[in-house]
Each structure stands twice: as C-alpha cells, then as structure tokens.
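Pasting a structure below so you can have a look.
In this view, the complex is presented without one of its protein chains, the others remaining in place.
== chain A ==
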Amino acid sequence: MDQSVAIQETLAEGEYCIIISFPAVQGALCEGESRRSRLLGLVRYRPERGGEEHALFLYTHRRMAITGDDVSLDQIVPISRDFALEEVSLDGEVYFLGSDVTVQLDTAELSLVFQLPFGSQTRTFLQEVARACPGFDPAALDPKFLWLSRYRRKEPEPESPTPRGWKSAAGTRPGRAIIGGGDSSFDESRPDGKGLLVDRSSRGQDKPENLLPRQNKSKSEITDMVRSSTVTVSDKAHILSMQKFGLRDTIVKSHLMQKEEDYTYIQNFRFFVGTYNVNGQSPKECLRPWLSHGIQAPDVYCVGFQELDLSKEAFFFHDTPKEEEWFKAVSEGLHPAAKYAKVKLIRLVGIMLLLYVKQEHAAYISEVEVETVGTGIMGRMGNKGGVAVRFQFHNTSICVVNSHLAAHTEEYERRNQDYKDICSRMQFRQVDPSLPPLTISKHDVILWLGDLNYRIEELDVEKVKKLIEEKAFQTLYANDQLRAQVAAKAVFEGFSEGELTFQPTYKYDTGSDDWDTSEKCRAPAWCDRVLWKGKNITQLSYQSHMALKTSDHKPVSSVFDIGVRVVNEELYRKTLEEIVRSLDKMENDNIPSVSLSKREFCFQNVKYMQLQVESFTIRNGQVPCQFEFINKPDEVSYCKQWLRANPSRGFLLPDSAIEIELELFVNKTTATKLNSGEDKIEDILVLHLDRGKDYFLSVSGNYLPSCFGSPIHTLCYMKEPILDLPLETVRELTLMQLQTEDDGSQLERPMDIPKELWMMVDYLYRNAIQQEDLFQQPGLRLEFEHIRDCLDSGMIDNLSASNHSVAEALLLFLESLPEPVICYSVYHNCFECSGNLTASKQVIATLPACHRNVFIYLMAFLQELLKNSAKNHLDGNILASIFGSLLLRNPAGHQKLEVAEKKKAQEFIHQFLCNSP
C-alpha cells in the first residue's frame, strides 16, 4: 500500500514526497512504553534559486492512510547540515535479524528515536534520507527552508478541524516555530499526557541505561596529540567516500577487493597489545615497564584497561576523571623512540581502549569506528562488557576488542555468554550506509584483550600457589577454564593464545607481589589475557609485568608481528585501470545494438493507390531494447506522408527479432506533388534505440504519374496518355497555373474536358445507363487498378470492368482532383445563390473553361442517368448527394463537409439535375 499518495495530497505545489518507490515508512516513536505510529515522509522542494531542500514530515495517521484526510501533520524536521539520522541499537532490546530497525534522528534542536520495520523498504528510505542530507561542499548554499514557513505561520483556528497534534503545537507556544520544536510542547496535545517527543537529556535521568553507551562518544574525542605529534589521524578517506557511492563505485570496490593480491604485498608491522585491570586506582607509577621496556618501538599500540573507575558516579553518569589520568599515563609510557598519534579512545564505564599508531602510519589508518556493548547488570549495563575499535590499516581490516567479562569462578558460562553477546551486538557502521553493519568476525585481524575473568578450576588455593612456586604453569594451564572452554568450542572459536609462561596476574595485595590475603582469599588466576585471530600473525612475546603494583592485577602485554596488506601504488593504479576498462567495456556491451536485414529500400514504379510493401528484420543483440522510428529535425512525422512503418515502435528481448513492414501508399493527398516532382519517392528513416544507436534507413523509388491527382486543366492539355509523356512535361503541366480565361498564349488549344473523364463517362453511358444501384455499389480494387492503368496508358479499348468499378473510379477521379470541379474560390458563392438557378448558373459561368465544361458535361450525363431512373432506381436526391460533396469541396481543408454544408452542396447540384440546361 503506497501511503505516499496520502502524504502528497497534503503538500503544496512544488513540494514532492520522494517516497515513490517505497511507501512512507511507518515508524513507531519510541519513548519507553509509549509507542505511537507515525508516517515519515521525505519531502523534497526545489527552490527557484536552484538546488534542492529536504525535510522529514511526520504525520499521525489512521490505521491505513489512503487519502490526505487520513494523515495529520505532526512535525517537520528540516534536513539541515546538522541533521543526522543513524541506526542505533537500543538498550533494553536484544537485536536479532528481522527485528525492527531503531534509528535516532538528531538535529541541533532535537533528538528523536524511531523504530522502522525491517526490510528493504526501510533500507531504501534510510538511503534516500542519507542522500537528501546536504553535503559538505562549501560552495553549495545552505538550505534556507523558506518553503516551510507556510507550515509555520499557520495559526490555529478553533473552528477548523485541523490536525490535532499540529494545532496545539503551533498554537500553545506563540512565536515558537514548530521546526525543531522537539520538546514537550507536544505533550499537551496527548490525551494520555505522555510526552511523545522527548528531549533526550530529560529522559536520561530515570533511564540511565539508554544513555550510557552513547555519551562517551563526545568524551572520547580527545584531540591532543600525544608527544607533540603534529599529525592528526584524519578520516579523510572516510569523509570523501561518504559523499559518493554509486553502483559503479560499488562494483569498482568489489573488483578491487577480489584482485587485492594483484596490487598488495604483505608487510609486517609490530603491534603492542596490553591489558590492565587497575581496580579503580589512579596511575601511581610509570607505565614504561609495561609499555616500552625491553622492546623495539611498536608500530601500533592497543592498550586496554578494566575497572578504570569503580565509583557510582562513573557507573551512572559515565563521567570519570580517571579516563584523562590513565590516558595521560599511557601516553607518557609509550616507547620513547618514536612519536605516536592517538587514533581513538573508547570507554564504557570502566572498560577503556586506546589505540595509537606511529605518526608516519597515521595516513594509512582509515574507516575508524568504535562501538561498545554492555553485558553487566540486566545484561545491558556497562560494568561488564566490551569496547572495540575497528579500522583499516593500509588494506587490512583490524578489530581490537577490550572486554571485561563476568566475574567469579563458577560463572564461566556467564563469561561465555558475555563473549557471545559482545560478538553479536558489537556492530560497526559502514562507510556506505546501504551496507549492513560490520561485526567483529568480519575483520582480517582480530585482537582480543581484557580481563576475561576465567579462573583455575578444581585445584585449591594452596595447591595453585604451590604449582606457581614450582613454575608448573603447564599443569596449572590444564586446569584453566578458558583453555577448557575454548577446547569445548564454547567460546573464542578460532582464536589463538600464546603459551602462558608467566604466573597468574590475579589476585595480589595492592602495592605488592603477594597473593591476596584478604578475607576472600581468592585463588590466583590468569584473568588477564590476549588472544588473536587472523592470518599472518606471529606472537613475539606474551608476559605479565610484576613491577607494576598499583592494582590487584598485574598488567599483561603481548607483542606481535602482523602481516598487513600494503598497496603498491603502481600496481594498484594498473589494477584500477583494468577494472575501469572492463567496466567501460561492460557498459559499451550494454548499449543496445541491433542488426538490420536491409537498410536500403527501393520502391519501383509506384502507382496511385497501389500498396507496395518492403519488409526487413530487426534482430536484437544481447541487450533488451526499445526501438522507435523518430522524427528528423523540423519534421512532424518520422517519414513522408505516403510511407508508414508497421510497427513503428516496439520492444525486443535479447536475441529476438521482429519484422517491420514499410508500406508505401500514394493517395489523393500525396499524388499531385509526386506528379509535379515537388515530392519524390525518397526518404530517410531514423530508427532509434532507446539509450542506444540510431540507424538510418534509405527509401528510394519512382512514381508513375497518373491522371488521378492531376488537375483538370493539366489533363486538358495532355493530348496523349500521361504515361506516354516525358516526366518533365508532366511536371511542367502539373505545375502550370490554372487560368480563369484562356489568354490564347498556349501553343496548343486544350481539350474541352480531360479525355480520361470522357473515357469513364462514355463507358458508363454506353454500358451502365440502366445499371441498378450505379454509384452505390462498391467496385473491385483489382478492377480499379486496371481502369487506372487503362486511363493512364490510353489503352481504353482494353477496358473491361464492371460498371460499378468504373463508376467508383469516376468518383475517385473527382475526389482526387487537387482543385475541385467547382473551384474553391467560388465555394461560398455557390451557397449564397443556392435555390436561385439563374444566379447559380452565373456562378458556374465564372469558372475556368475546362472546369465549366467538366461541370456541364457531368450534369448532362447525370440527367441522362435520371431519364432511366425506372431501371437504375436513381433519383435526383441520390445523385445530388453523391456528387455534391465531390464537386463542391470546402476550401478550408480536406476534411469532410459538415452535414449543413453537405445539404447545401446537394441542393446546389440538385437544381441543375432537375432543370434542363
């Protein structure tokens, strides 16, 4: 059901609801328990100054909106530069495929959350909205949204049944524009008093879990560069590619991906991966022993913390001074031999992850995205869970996850579940919004660090400690929960871990290397671990750092050499070039193309009213195509009047063919100019393929002049059959002006009447004077052609045809005269004096001699016919009606006479039939 029709009805002229290909997405505004369905319409407006502006129109609606009456405008959100619409995973709801899509709409003024139905329709809608967002092109004008003022100005009129939500919104807050009014001004209109569009900040207080994962975003945008590094990691590639994505770009991208090995090589980069559960402490010691002692300067640092801040404030307000403190401590602890740039800091309550790269690598880091997943209290809170950063390093995609999984020895299944939740709920936005979000597993390299909290099982505390003393780590490891769970494929499937050659990192008395002496007296465990997954990864070291004593955990580090795909620029260009060429080729191959069985058509000896047909075949190539004969410039039709292509347009499937007939037919309209040489049997037809080529078809031939279509006076000067005359003579005579009176200048006196007319009338006089239904029965086409040939070649003696055929030929002859027997110039005079025979005769007397003669001759013949009316059943009325409209023709055009005119013409002729001349 396309509900955009209903929305379109409410819009003003010039505004267009772009949701043609998909109905307005029915969104449920989410606000706790209260959900209300809305129709979202993406409306486009094209201002006169150029460009386009868009706004989202929110409507309340009846169950199914069919007309404009079913929807009420609720709110307008202009799509300005600060507009953002992004997909979010709403806490409190488990995401699974096929579930509704939750999107968050942010502008400078408001923030709304919607749920949209799962499916391609929603995808298309989101894409359209993304496309409608004004770009970052500084040259483009800022949208002004003047057109929306129409909706703003409207004052509420109590008596008018305007939409409810709308009226109160505009009316209750005078001076306040509805645009951007995403606050409680709507509340008053809700009968249940529940605010529908609620500012996020006011909502946050009682529903902290909705807030937590999002707020850290702004916090993480710490911009200082570490160690006076001047290079900022820019997401330039990201920003640029956001602007333009299209089918072709997508294809190029996927081809580049397929051919990656052709233009990349593997280069090792040194990665430092560290994890440290700091037990809520502030940094008290230098971190260098952990981060940089005894190693070469790594290319990449991935440093993770857990229990950064255990205070209630950090938990509820997600704000902690510890973030800054530890960030500073790490930055100062990085290897002194190199300069590093911070790529990202991401934190969820106490779980923090920092990513640094050597300054010179910063330019090769792109598509950086961060995400957090809380798995703590109620399975959602941020006291446990994971944070992750994903990025592209050269051409390799890397995901680093820092997680703090559930505690307590017996809770290993809970830990397994936390891992699974993090894997399924950690979803990174893609550059191309039409692509599904990326998950952790979709990366070439995954580095997973953190306090995974797996313990040592089935050994009592003392036994564990004893084994540690003996450095019997292998025996201990046999009882490690993580090892057991991985072996059972219950967690971290496909991941690797290095050999544990260091003593457990948990739990010590703070400030010492002594095992936990507290009341709980925890058994030592390898809580803090580093795992990896992916190709070309070599672990160089895996150790703990006993020197650090700030926490009840010891920090762990691992150094890797990771093979990263690096682009060879030259080969890349070559590959890209090849892809572009192949796409061009594909595009060229997809230009519709056909083959024609024939392109030159010759019509020999075309005769008057004799159909000639030439046919040819259009055979299609591999692309479906639409063909059509198109008009040449300055022409009203695709071909001359005497020609027709049948069919003149059509559709062809690949490899199919169609036969086209070119039909040539000369009638009274076209004959005269062909006789006179003003027109020739010559034409070029343009066969056009939609989105494709044009083909020219040449038509040629010759026309055999005929008495049909020749003027009376021309025929009077032709003493020989028309076909015996040189074409030049026929042309000259046809073009000769009709003179009212003989000026005697002609070399030869013309005949009184055309001989062809005499031949037909004489034939009828001799053979058909008593013929029943003469002029009322149709003749035979074949006989007409025979009669025409006899007349044109003068072979009248050979004429043998039925009386009806000859009678019809006579009528056709009169009809084909370019100037009717009673000349156009006196047409109106005839009507004025109709009924007055004397006056009528005077009009006839003014006709040129040959026309006058023909008229008198015909009248005499018709009177002869009437004398035999007993036999032939003709009467004056019938004949006057038949001949009236042939002898008297409206000069205004060739169209048939109207009834009144027909009647008058009949009357005029009737006078001459009933009165002897």
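Observations, loosely collected:
Going forward, a contact is a pair of C-beta atoms (placed from the backbone, for glycine too) under 8 Å apart; a residue touches a chain by one contact, two chains touch by 3 or more; residues count from 1.
Criterion: contacts and distances are computed from a predicted model.
The complex includes a chain that is not drawn, and of the options "MIP18 family-like domain-containing protein", "Ras-related protein Rab-10", "RBR-type E3 ubiquitin transferase" or "Bardet-Biedl syndrome 7 protein homolog" the UniProt name matching it is "Ras-related protein Rab-10". Within the full complex, the residue among A:82, A:285, A:514 or A:584 touching the omitted chain is A:584.
Annotation: of A:695, A:827 or A:855, A:695 touches the absent chain (contact as defined above). What chain A contributes to its contact with the hidden chain is residues 131, 135, 137, 139, 244, 246-249, 580, 583-585, 587-588, 591, 599, 632-633, 684, 686-687, 693-696, 698.
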